[in-house]
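Excluded from the complex is one protein chain; the other protein chains are retained at their positions.
Here is subunit A:
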């Protein structure tokens, strides 16, 4: 079985930051492997270690700077990577779900995997829609918000999963392959890349493609959705802030707990 994992480098924001126009000022931004994708990579690598997957390929939409993040995925055990980038993607404020769907679908069609694992959402734009959109676009089956995947496949063509619903309820579902599963955090424990893995990752294949290489028209990146404003949410706090030394604030809290009769 061949598994493809979508990997995104997300922007992270410091606690204190400033907004310039519709963006967070660059100096307050960092970059990291999307948390949800980390779990997707781990699940794919475990399927490989269990002898179920023969090959794990990652695909990323992103500029050259994100290769360090892609190497993280390779260091954790993915076999090779594809990165798609194009001048027409530079300076796009918000790459919408449709654009991501077209680009990822083109790569997936070329790779023809049995299973696609994608993080439930990205930590930066939080759309949580790309995986399912890609599946529908390709005529694959899908499952959103998967927090358990059985590592025994029935004749390679049905995946048994649990979907994490709200309120502590899980749905037990069987999904025909090929399929896209969007992976929820907590499905496994993502590993740290070993030094050996990091060394090996440098030698693994990382294929770079432009939109034309995968047959996607540049106009695809023109979003119908226009990001028009970004601002910090207004604080609605009317909390009483206790001030003073830890001893003093702890004493205030202690008094409250005694008043409420919940602690002696």
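As a working rule, a residue touches a chain if its C-beta (ideal position, glycine included) is under 8 Å from a C-beta of that chain, and two chains touch if they have at least 3 such contacts; residues count from 1.
Just so it is clear, contacts and distances are computed from a predicted model.
Comparing "Electron transfer flavoprotein subunit alpha/FixB family protein", "QueT transporter family protein", "Glycerol-3-phosphate dehydrogenase subunit B" or "Fumarate hydratase" against the UniProt entry of the hidden chain yields the protein name "Electron transfer flavoprotein subunit alpha/FixB family protein". When you scan A:7, A:53, A:175 or A:214 for touch with the missing chain, the hit is A:175. Set against the missing chain, the residues A:68, A:202, A:219 or A:249 yield one that touches it, A:249. When the full complex is taken into account, the listed residue touching the unshown chain is A:22, out of A:22, A:68, A:194 or A:219.
Within the complete assembly, residues 11-13, 15, 17, 19, 22, 24, 94, 96-98, 101, 120, 123-133, 135-137, 141-145, 162-176, 179, 182, 185-186, 189, 223-233, 235-237, 239-242, 246-247, 249-254, 256-257, 260-264 of subunit A touch the chain that is not shown.
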